[in-house]
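Only a single protein chain was left out; the remaining protein chains are all shown in position.
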Amino acid sequence: MEKKKSFWNFFTSGYLILVLLFIYLPILYVMVFSFNDSKSMTSFEGFSLQWYENMFNNREMLESIKTTVLVAVIATVVSTVMGTVAAIGLSKAKRIVRSIVLEINNLPVLNPDIVTAISLMLLFLSLKIRRSLVTLTLSHITFCIPYVILTVLPKLRQLDDNVAEAALDLGATPWKALTKVIIPQIYPAIFSGALIAFSMSFDDFVISFFTSGVDVQNISMYVYSMKRFNPSVNALSTLIVIVVTVILIMANLIPYLKDKKTNKGEQET
Amino acid sequence: MKSFFRMTYPYILWIGIFIVAPMLMILLYAVTRSGNSTLTFQFTLDNFAKFFSDPDFMKVLWTSLRIAFITTVFCILIGYPAALFIANLSERTQTLMVLLLTLPMWINMLLKTYAWRGILMNFDMESEVKVFIGMVYDFLPYMIIQIHTAIAKLDRELLTASYDLGANKWQSFLKVTLPLSVPGIISGITLVFLPAVSSFVIPKLLGGGNYVLIGNLIEKYFLVAGDWNFGSAISLIMALIIIGSMWLTKKIDRNAEEE
Partner (left out) sequence: MKKILSVLLILALAAGLLLTSALGEETEDFGGVTLNVFNWGEYIDSDMSVIRNFEKKYNCRVNYKTYESNEILYTQIIAGDSWDILVPSDYMIERLIREKKLQPIDKSIVTNLDLLADGVKNLDFDPDNTYMVPYLWQTVGIVYDTTKIDPEKVEEKGWRIFQDPEYAGHTYMYDSERDAFMIAFKSLGYSANTENEDEIMAAYEWLLEMNSAVHPSYVTDEVIDAMAEGYKWLALVYSGDAAYILSENEDMAYCTPKEGTNVAVDAMVIPANATNPRLANLFIKYILDYDASLEISEDVGYASANAEVLAELSGPGGTYEGNAAYVPRGGYELDEFYHDNEVLRTRLSDLWFKVMSAN
């Protein structure tokens, strides 16, 4: 029995490592080629830091990072809050209402980006709203919410309705029932939804291009309009991966260290 | 439960302005022809007639649906076990795994596809295989995250209960985990299949330039031909076909739920 279990553990962790390898293979490739001496993405011709130098000298590229992160953060926060609230409401809605709203919700997911992009551009034009960082953010929120709803709603459907109702019967306000009963149970789904929303916003090109103004440019707009491949983008991506990895490590290490500290503190007292 | 439904009002207002109204404009373009000015509209169904009278358009749509379908199937086959195994890890490791799965999504898709092209260049394989590697690669994290979200947390308590009741691992999986994960799979399919139908950059770059896909065609009519009317019509036809097929899937889901 023990042996069987350890084999199973070996198998599952092996499988997960393979999946992670598959997902990180091109990322590693990009990182290696960010040090390539030539512009090629297929043959490595020696070590060089020129693309990093190039990137740090490129004001447009650096500004595009700021825009990308700013828009992604705002879009993620707003879409996660609005999407979660809407998903909770929808989970209690009549089936017919729910399916109509969900069909509309799916539109930005299934429409080709160019259709979403042109349609939003037409909206802003007809409302005579000058396209800017604001319209860009509004558009990002619009295509991020569907992802949050699609992630949170399945979790809500598993929830026992009775729990929330019991809380209400026991005199809890709907707000309390929401924050104390429902949200804690669907927290992992909200977290995943927020992550997906952030990724969608971070990597969007077409919609951003048509809904932003003269003076706004994000990373993707920069990358897609390159006629000839500029390996500084490799350097930029490597930097993003490293920064995020460091943040991840710290986020995982800090609670761990804190635990240790409080444990120590408890022991001392 | 009425008080809960009120929570959807802001969102309904939002989609009214930012999804429904813009789509009505696309609909307007689809059923009109461009005059000399962008402000005059003449009603016509020519755009739809043009699409259905030329079998080549259907052929392109069919190829796109086929690629999206196969991609989705592979994402489920590879993603389901992964999601299941992740759900069995400790809570902190689960969070870390979800983060690790999403991090690559922040790197530009075009760039990752260039990288795949470089990697796959060293292997002699059918270009279609390369296309599917690229497509599955791009969409797999969505599938894993959706399924994982559905089976995380709840799963374990129920599983313990089912073990207590004397069920073995396989039985508990079939009776508890699998049914619980169905909404996650449906969500995963939505997030993989729908965008996959209209995506074309990966097949274009990895397929040796041998694919004409519906997303590419729509973008060309908008941006190269400058024919927004026909571009709108194709995208509406595509949306209706997909919504129809999703509706069927949901019906199956509902039947499964009622069982």
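In this document, chain identifiers A and B correspond to the written order of the chains, with residue numbering beginning at 1 in each.
By our rule, a contact is a pair of C-beta atoms (placed from the backbone, for glycine too) under 8 Å apart; a residue touches a chain by one contact, two chains touch by 3 or more.
Just so we're clear, the structure is a prediction, and the values are computed from it rather than from any experiment.
Residue A:Asn54 is the one among A:Asn54, A:Ser99, A:Gln185 or A:Asn252 that touches the chain missing from this view.
In the complete complex, the residue from A:Met121, A:Ala164 or A:Ala177 that touches the missing chain is A:Met121.
The hidden chain makes contact, of the residues B:Val60, B:Leu99 or B:Ile202, with B:Val60. If you put the hidden chain back, the residue from A:Tyr52, A:Phe191 or A:Phe209 that touches it is A:Phe209.
If you put the missing chain back, the residues of subunit B touching it would be 38, 54, 56, 59-60, 63, 205, 208-210, 212, 217, 220-221, 223-227, 230.
Across the interface with the omitted chain, subunit A contributes residues 39-43, 54, 57-60, 118, 121, 125, 130-131, 209-210, 213-215, 217, 221-222, 224-230.
The criterion applied here is as follows: only the chains that are shown with their structure count from here on.
Between subunit A and subunit B the centroid-to-centroid distance comes to 16 Å (mean Cα coordinates, whole Å). Subunit A contributes residues 12-13, 15-16, 19-20, 22-27, 29-30, 33, 41-42, 82-83, 85-86, 88-93, 97, 99, 101, 103-116, 118-120, 122-123, 126, 138-139, 141-142, 145, 147, 150-151, 153-155, 157-158, 174, 185, 188-189, 191-192, 195-196, 198-199, 202-203, 206, 219-220, 223-224, 229, 233-234, 237, 240-241, 244-245, 248, 252 to its touches with subunit B in the complex.
Contact residues on subunit B toward subunit A in their complex (touch as defined above): 1, 3-12, 14-15, 17-23, 25-26, 78, 81-82, 85-86, 88, 92, 94-112, 114-119, 121, 137, 140-142, 144-146, 148-150, 152-154, 180, 183-184, 186-187, 190-191, 194-195, 197-198, 214-215, 218-219, 222-223, 228, 231-232, 235, 238-239, 242-243, 246, 250.
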